[in-house]
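Only one protein chain is missing; all other protein chains are in place.
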Amino acid sequence: MSTDLTRMTAAALAGAIASGEASAEEAARAHLDRIGAVDEKVHAFLHVDTEGALRAARAVDAKRAAGEKLGPLAGVPLALKDLITTEGVPTTCGSKILEGWIPPYDATVTKRLKDAGVVVLGKTNMDEFAMGSSTETSAYGPTGNPWDLTRIPGGSGGGSSASIASYQAPLAIGTDTGGSIRQPASVTGTVGVKPTYGAVSRYGLVAFSSSLDQAGPCARNVLDTALLHSVIAGHDPMDSTSIDAPVPDVVAAARQGREQGIAGMRVGVVKEFAGEGYQAGVEQRFREAVEVLRGLGAEVVEISCPHFTYALPAYYLIAPSECSSNLARFDAMRYGLRVGDDGSHSAEEVTALTREAGFGDEVKRRIMLGTYALSSGYYDAYYGQAQKVRTLITRDFDAAFAAVDVLVSPTTPTTAFPIGERVDDPMAMYLADLCTIPSNLAGNAAMSVPCGLAPEDGLPVGLQIIAPPMADDRLYRVGAAVEAALTDSWGHPILEEAPSL
Amino acid sequence: MPGITREEVAHLARLSRLELSEKELDHFATQLDDIVGAVARVGEVAAEDVPPTSHPLPLTNVMRADEVRPSLTPEQALAAAPAVEEQRFRVPQILGED
Partner (left out) sequence: MSTATSLVSYEDALEKYDPVMGLEVHVELGTATKMFCGCTTALGGDANAQTCPVCLGLPGALPVVNAKGVEGAVRIGLALNCEIAEWCRFARKNYFYPDMPKNFQTSQYDEPIAFNGHLDVEVDGEVFRVEIERAHMEEDTGKSTHVGGATGRIQGADHSLIDYNRAGIPLIEIVTKPIVGAGARAPQVAKAYVAELRELIKALGVSEARMEMGQMRCDVNLSLRPHGREKFGTRSETKNVNSLRSVERAARSEIQRQATVLDDGGSIVQETRHFHEDTGSTTSGRIKEEAEDYRYFPEPDLVPVAPAREWVEELRAELPELPRVRRKRLQQEWGVGDHEMQSALNAGAIDLITATIDAGAPADQARKWWMGELARHANESGTELDGLAITPVQVARVSALVAEGSLNDKLARQVIEGVLAGEGGPDEVVEKRGLKVVSDEGALTAAVDDAIASNAAVAEKIRGGNMGAVGALIGGVMKATRGQADAKRVREIILEKLGVG
């Protein structure tokens, strides 16, 4: 085999495997080799499941040999965020408290991937329990951005974004509570989608903030992202918040966008996401992307969503509140770390000693913040008020989507910042999710797609496309159109400008 | 809005079962005070008549039939336990009520 299987798109690789040009095992080995070659530098993976991956790949090859029909991503390798349970394979959520935990069950997402013949290579690094925007809060050390290993790959899903940007996997799964799929995609020059809340089952997704968490697809291009989206999305009776309705045809939408464009679509530019705090190069590339949309025949208008400026404070009340409760189960009684069980400490003390030793600073901060916001006497002013802001933000979206088909903004205000820069400045770190958070609060769908490199630092900039709930297909149509136009203008996919590792 | 004091952080740590060190108490007190100061902005939105949103989607009545599904085996259930005795989770002494 002369072609480098790690450089192919997922769609092309699946085609090659289906036609017999390449075997799934070859594809898995090529990616495992790539991991072996570069991941020491990138540190995208917390666990590589070599045996499991090869076994799954061989099963796909056997199926093909038996003449069975293969799914559209059968045999394609994937990197799975370490927040999603995998039976028999460690799941740590980037935390010491779950070091070595081997779940006795598969998440629904894991199950769907396996059923589709997708080959899970391993588990990717992340901010501890998905709390962070840089992957620096991982208990297992940071991940480097393949564009510049001294910079962050975004977070919390930095391992997933870095793995695909460095060709260690063509596909990855992320989870997005406040931007953890889209912001990493933006700063690594890849594509990431947060589907409509409820589109992808949360069963087996270790909860950070239950009413905001959503798993989604990550890839190097829009079509691959759509293919993965359609594998993982769909109703799951194990998740009470799962949507019991057909999944929009995102693959068809991606093809339509690429082939037919977006003429006649109405695009709204969110007025509030600009100005102070936004890097000049980010604003520049964003403005250019808007012009590309206009050039593709879209009608572009400016839209004001006045309550979006309250999204960040509301988010930093709701997410910590829910997490303070969700993470209470890590108590050293049934699984995970146990510290201080020497006969002299009570269960309560062992729990407190274990949580002190097993959680990092950001997790502790958020647990205490959430505990505070839910306390009697504070509930109404904080949690209660944040839930009202949530309603107002949803109303802003409703009004906007009455006027336009999609909204656009920069995905994140800056390009990848240096590792260490914001690590003990929570407020600065939180700003990374300024533009992504409203969609988590309202539950609608949003995508980040590359729109160029910032002139001042040569690092990727992401365009965020936002669609109404259950209109995920619009993201793919618009994303694919922009991607095609920009790739044409650059002459090659943006990732080809990344330095080789 | 009032800020967060060191004593309050100690109380929050107790409530959330975190055995914080003295140094951490100081550190977190400053940071949490900053964060609370910032998030208190949600109070600026006059929202008397606005209903709170707890679920992003307006679903109701999602239920399952009362049908037994397979459980884990006790071995699976106990596999990750820090300590096991008599097929039960062994936990340190639970402080009594009297």
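Note that the chains are named A and B in the order they appear, and that numbering of residues resets to 1 at the start of each chain.
Please note the rule applied: contacts are C-beta pairs under 8 Å (C-beta built on N, C-alpha and C of every residue); 3 or more make two chains touch, one makes a residue touch a chain.
Bear in mind the structure is a predicted one, so any value in this text is a computation, not a measurement.
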Among the options A:P77, A:G132, A:P170 or A:G204, which residue touches the chain absent from this view?
A:G204
For the full complex, which residue in A:I35, A:A57 or A:I84 touches the chain that was left out?
A:I84
In the whole complex, of A:D49, A:E272 or A:D331, the residue touching the missing chain would be A:D331
Which of A:Q214, A:T241, A:S409 or A:T436 contacts the chain that the document leaves out
A:T241
Hidden partner sits against subunit A at residues 84-85, 91, 93, 98, 101, 103-105, 107, 202-207, 209-211, 237-241, 321-322, 324-325, 328-331, 333-335, 343, 347-348, 351, 371, 374-376, 379, 383
Taking the full complex into account, what residues of subunit B touch the chain not shown?
15, 17, 54-55, 57, 59-74, 77-78, 85-94, 96-98
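The rule is simple: only the chains that are shown with their structure count from here on.
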Whole-Å distance, subunit A centre to subunit B centre, using C-alpha means?
24
Which residues of subunit A touch subunit B in the complex?
101-102, 104-105, 197-198, 211-212, 237, 240-241, 243, 307, 310, 313-314, 316-317, 324, 328, 331-338, 341, 343, 345-353, 355-356, 359, 364-365, 367-369, 371-373, 375, 381-382, 384-392, 394, 426-427, 441-443, 469
In the complex, the residues of subunit B that touch subunit A are 1, 4, 8-9, 12-13, 15-21, 24, 28, 31-32, 34-36, 38-45, 47, 50-57, 59, 62, 64, 72, 76-77, 79-83, 89, 91-95
